[in-house]
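A single protein chain has been omitted; all remaining protein chains appear in their positions.
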Amino acid sequence: MNLSYLIRRLVAVLVVMAIVTVAVFAITNVLPGNAALMILGENATAQNLAALERQLGLDRPLLVQYFDWVSGVVRGDLGMSLRLGLPVAEVVGSAFINSMWLAGLALAAVTVISIPLGALAAIKRGTVYDTGIGVFSYVGTALPEFVTATLLLVLFASPANPIFPAGGFADPMEDFGLFLTHAALPVATLGLVLMAHISRQVRSEMSEVLSSDYVRAARIKGLSERRVIWRHTLPNSMAPAVAVISLDIGYLLGGIIVVEEIFAWPGLGRLLIYALQNRDLPVIQAITLVLAVVYALSNLISDLVIAKLDPRVRYG
Amino acid sequence: MDSTPAAERPVLTVDGYSMAYDTDEGRIEALKNVSLSIHRGETHAIVGESGSGKTTLAWAITRYLPDNAHDLGGAILLSSEDMLAKTAAELTDLRGRRLAMVYQDPSSSLNPSMTLGDQVTEVLRRHRAMSPQEARSEAEAALARTGIRNPAAMMTRYPHEASGGEKQRVIIATAFACNPELIIFDEPTTALDILTANQIIELFLELREETGVAALYISHDLGLVSRVADTVSVLYQGEVVEQGDLKTVFAAPAHAYTQRLLAALPRPQDRLAVAAPQTDTPLMSLENIGVCYYTPSLLTRLLEPKTVAQYGARHISFSVRPGELLGVVGESGSGKSTIAKAATGLHPFEGRIVFDGKVYDSARALDRAYRRQVQIVFQHPDGSLNPRETIGRILARPLRLYDLVPRAQIAKRVAELLEMVLLPPEFASRYPHQLSGGQKQRVAIARAFAAEPRLVICDEITASLDVSVQATMARLLVDLQARSGAACIFITHDLNLVRQLAHRIVVMRNGAIVESFAAEDTEQTDRAPYTRELIDAVPVLDRPAISATTEVPHQ
Amino acid sequence: MNFLTLKRRHVLMGLAATTALPSISFAQSGQPVSGGTLKISHSTRIATLNPLSLSGPAEYPCIDMLYSRLTRIGFDSQPHPDLAESWVASPDATEFTFTLRAGVTFHDGTPLTADDVVATYQAILNPDIPAAATSVLNMIDTVEALDELTVRFTLSSPFADLPFSTAHANACILSRSALDDLTGLETRVNGTGPFKLETYDSARIVRMVKNDNYFVRGRPYLDAVEMLLFPDLAAETANFLSGTTDVMLTVQQADFERIAGSPGIGGQRVNSGRYVCVVMRQDAEPWNDVRVRKALAKAVDRQLLVDILLEGLGRPAYDSIVAPELQYATDKPEIAYDPEGARALLAEAGYPDGISVTMVASDRPAIRSQTAIVMQQTAAAAGFNLDIQTMPHDTYLANVWRKGPFYIGYWGMQPTIDATYNLLLTSEAAYQDSEWKNEEFDALIQAGRSTTDEAERARIYAEAQTLELAETPYIVPFYEDVLTANRDNTNSWQVAPISRYFYIENVWLDS
Partner (left out) sequence: MGRILSTSNGVAGVILLTIVLTAALFGPWIAPYDPQLFHSQARLQGPSATHWLGTDQFGRDLLSRILNGAPSTVLFGMGATSLGVCAGTVIGVIAGVAGGRTDGVIMRILDGMLAMPELLFTLLIVTFLGGGTLQALLAVGVAFTPGMARIARSAVLSVRTREYVLAARARGESRSWIVLREVLPNAIGPIIVEATIRVSFAIMIGATLGFLGLGAQPPSTEWGLMVSEARQFMFRNPWGVIIPGIAIAMTAMGFNLFGDALRDAFDPKRSL
């Protein structure tokens, strides 16, 4: 991984950030109504509205607002949330941590479960495992999160059998066990779609490796089936598997938005929907920026992991 | 179990073996009643064209058949033990220890994420129960035996860090590691360039003498087989049509198919070239042509100054006289195809092209008149024709583009073109996927000549065809050249074929011209060492030429 | 225990109201026990604690616990003393003098003085500071502190209901130091209320703890109150039923029966004046013609709306924005669902084959679009072909509210008839959107607010209400009930019809 490639990737990330912020700024500002109107709601007399707009700085020309905001970001100050009257960094910060807990757990569960599942389906091609996983993967990818979430709520968190709490959050630092019970259903919802998709991809990658010349050569060398799978097939399927997972991180970050809304998980997703409904521009900007950076970094990290797993891959 | 003593008992006996594949279109017989036997120290060659079933035989012997394959009958005995009866456990124990294999493509047959050393030691530790240290030193010795210069370093390298030749040596070392009774060689040199292939053949002969191992050598190249094999079986559509001692079979082939294979072998002495051109004024000359594939970007130049631009070919100058056939010979990566792309404006180039007196100094300068007079035919028949168009419309396109023929006569002209390349006129309404490789290449040639060009560039047009089809394609090209008076630049890696067709030959290596000479001066002593090496590397059978019969319809 | 109807009581104005805080005795079990933490679940975010401008349903209980006001509306919808022990009004209702309770301190220990009251009201009346209470206090001319504990208000025009206005939810008394840092008000609290703010995490929880030196002895009973946010109704309901929370602030009509019927839970249904209204802009066709408005009034099946939308938890209304509970409210004649009558009126008004018109409904709260959908069904038979157009709330606020010809409004209950009419129907009303300009009506309202004579005010407001019914400026199909629920261990949890005052200091938990 030589220097020029790394610099080019980082420059690309910065360019993307610029595009994202301009786009978000343009989008949220062209709409009718603004944060002040939303705060006052039906108490918005003309006089009240003008006062609040002045207080929130919404009366300044668009371009001035944008460059003030950018100069703030460069200094690390993301500005104040229009609706919540709190520094955006604080509001988005705590939400970010909660969302990363959710995304992290979902990603871990997905990786631990879907890779072996996919491998099993590929190795035992044509058997009941294969078709079973095939059906699971098709059903999984066809259920939107809000349907899965609602069904899980009805099944596991209804008053009839409250196995899991129906949403809500517990601080992992204070009581990790309680936190896990709260996180169980959201992680399951997020994970289901991903597991279905990734196990199918791993299955097709593994099948290709199993039909490769070098696996055939390994078998003809008389190596035990276990060694052929563990030493020749799996290592070479890891790189494409990681590539598939990194592609789905975007889907995961999107899915968070819906799952947090349903399970009352105080994360970025829910904050974003609240900010969008209330035209809270600085918060929308901050969240979009954070999600885009997380997405770009995860792609970069997965590229590094792939380079580590597959010696052929050189970035130059 | 017959009582012949171990020495005379054959290592491998295939007795009346047949098998078939179940496919969507029903059951297809791949091997019909195949019998052969190989004794210790003997090398038995299986010769046949693609689709003859020779590779299927290799998988049958190693019992590594896909799920849709079924044994129909007969036996395969390894030292009189029936392989068909072996259990999976017995097979895993036997493979690598008593039976090994060397593959056609070394770069895809090695695990990309494992060092070369580990891929040799794992066989030793599996079958000869060696400790890791013993295995490592034994592996190093095995690599050294295959002539690899620095075996210790090679042990730690990954496959992508070694050349094609080095990888094939590692595979050979792995195969010989446990002194197996039988090794199957499945076209081990096809994927390598001629010189490296030659070295691998030498290595094979040495190791065979040393170990006395029985070898089954599968190949489509009769010339090569004549250098390595003691006995031979000729396979045609799954059947052994001829078998016996190699010398006698090649000297007096009994079966028509064998005769045709031998006849199709290009021999420099069987000259096919049209009459040499009289005038010396060139039709086209390339002056100092250079093609650059990669120029480092500003950023890379800033950070890694040592990266340099990479050229496909540089300082190339040669000329072609009207009606002449100029042979351009070189290995893959020598830049010969790059010149073809430059000459047809498919890739920007430096330097000048002078055609029929007119000067062109860049790819964009090549105007329509030039493009009509200079046509190109490519190597892969499958890729040359647009799968979505009928053969008739493909052939009609040049006629319409250069409006050579009034609209009404186009259909008639297309029929004439098809006959010109010995294809029935009703092929006009067919689609490319309904034709064989040879037939598709003929349509591509017909399309080139449809434009009534003055120069046709043939970029390895015979490389992906079977030997027998190659011969007829070469003869067709020469006939069309004679009839149309067009000049031709014939690009190939097959020196014998080019010596049959060309008036002059240009030898290229690493993007530069080694030398150029008249075809008849090839055997001169003052040839450049690289050219001499090329000539020696390709053995020529000393059979007298036999007139070729018409092509067997199946192709 | 449900408060079905509240009996109306007149408070004699003119005399210093000296009655102490109404000690509401409950036929509940046993003596109140102090201690414990009350957990209240709610589904809308507590976006800010700034008492001057907040308006969220979950935000009102917070400032009711954290702050006090001069006066406070009781469960009888009448103003009661709070920080002001007593007040005296001049006969012509242009001057009011409030005497503050002695020995009251803010949460930070600083004493409450008249100067704090004056500073608070000057902030509310300051045009540069956004304040929701301005519309009901704009008649105040000057506010002066006569001495440490007395404040005098002089009004620019007579206004008998000032004690109702000083009880406005957003008229909390702030300390002078708090008023210097306005943005600080969003997150920091220094009030005089029964509870002090401990943690404020708008995404999850607002926790308030007991204020030991609250000016009412022996209150509050609770050690702490936690407001827990559940944006998703299903999650909120499940947590409440499973006992994680003690009180569910607002219960949806759809779930009320099921929740109230669950073991260990008591549902409370309080009639209130919250209403949905159909706004018909009368400066253009066809709504300028009163017959068309009357025809639409006949095209609405009010009982069906109550049964289907409110699951019966509400009362049909007959096109008056004045809630029955309000002082001087008169009984309104029923308007039956009469499609033929409506069709005849339309024909008479020149629309023989009915009217097609677009009705706009914002998507929040959902009751707006639901009302529109049900009206579409019933009005079709009466010759009204309604095309329902739903849109996000922000687009509605910006483009349609007070501009569009025909849309659904949704308003909470106001404390007095004067406040109710001045909000919407008088020509200079704060949020006038019907363009129904009637001088006679304006004069009546002006007169109503300037006399303190009970009988006179009753006559004036009765006449105003008959005028409203005659002209039908709005179609008001029903009044919603306020629905809340609490576990059996939570005692004397109540919600006022106006749902701004909660008296959580009186709530106590069984041990």
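Chains: A, B and C, in written order; residue numbering restarts at 1 for each.
Just so we're on the same page, a residue touches a chain if its C-beta (ideal position, glycine included) is under 8 Å from a C-beta of that chain, and two chains touch if they have at least 3 such contacts.
Bear in mind the structure is a predicted one, so any value in this text is a computation, not a measurement.
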**Interface partners of the hidden chain - shown chains only, full complex considered** = A, B, C
**Fill in**
Among listed residues A:I7, A:V139, A:I163 or A:I301, the absent chain is touched only by A:V139
**Asked** Which of these, A:L6, A:V20 or A:L178, touches the one chain of the complex that we don't see?
**Response** A:V20
**Complete:** Touch assignment to the omitted chain, from B:G74, B:P180, B:G345 or B:G438, lands on B:G345
**Request:** Among B:S317, B:N386, B:N510 or B:Q524, single out the residue that touches the unshown chain.
**Result:** B:N386
**Absent chain, residues of chain A that touch it** = 12, 15-16, 19-20, 23-24, 27-28, 30-32, 134, 138-139, 141-147, 150-151, 153-154, 158-159, 200, 203-204, 207, 250-255, 257-258, 261, 272-273, 276, 284, 288, 291-292, 295-296
**Asked** Which positions on chain B touch the chain that was left off?
**Response** 24, 341, 344-346, 366, 368, 371-372, 375-376, 378-380, 383-389, 397-398, 401, 444, 447, 451
**Message:** Just checking the interface: what residues of chain C touch the absent partner chain?
**Reply:** 233-234, 237, 252, 254-255, 258, 304, 307-308, 363, 366, 369-370, 373-374, 376-377, 388-392, 395
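To be clear about the criterion, only the chains that are shown with their structure count from here on.
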**Fill in**
Most central chain, judged by mean Cα position vs. mean of all protein Cα atoms, is A
**Prompt:** Computing the C-alpha centre of each chain, which chain sits at the greatest distance from chain C?
**Reply:** B
**Request:** Quick one: name the chains whose C-beta contact count is the highest of any pair.
**Result:** A-C
**Prompt:** When the C-alpha atoms of chain A and chain B are each averaged to a single point, how far apart are the two points in Å?
**Reply:** 50
**Asked** Hey, how far is the Cα centre of chain B from the one of chain C, in Å?
**Response** 89
**Request:** Would you mind pulling out the distance in Å between where the CA atoms of chain A average out and where those of chain C do?
**Result:** 42
**Request:** Among the residues of chain B, pick out those that touch two or more other chains and give their numbers.
**Result:** none
**Message:** Taking the touch rule as given, give the residues of chain C at its contact with chain A in the complex, in rising order.
**Reply:** 45, 47-48, 50, 53, 55, 127-132, 134-135, 182-183, 186-187, 201-204, 228-232, 234-239, 241-242, 244, 262, 392-395, 397-399, 401, 411, 430-431
**Complete:** Touching chain A in the complex, chain B uses residues 62, 64, 91-97, 100-101, 103, 105, 108-114, 122-123, 126-127, 158, 160, 171, 174, 299-300, 302-304
**chain A to chain B touching residues, read off their complex** = 2-4, 7-8, 212-214, 216-225, 227, 231-232, 235-236, 309-312
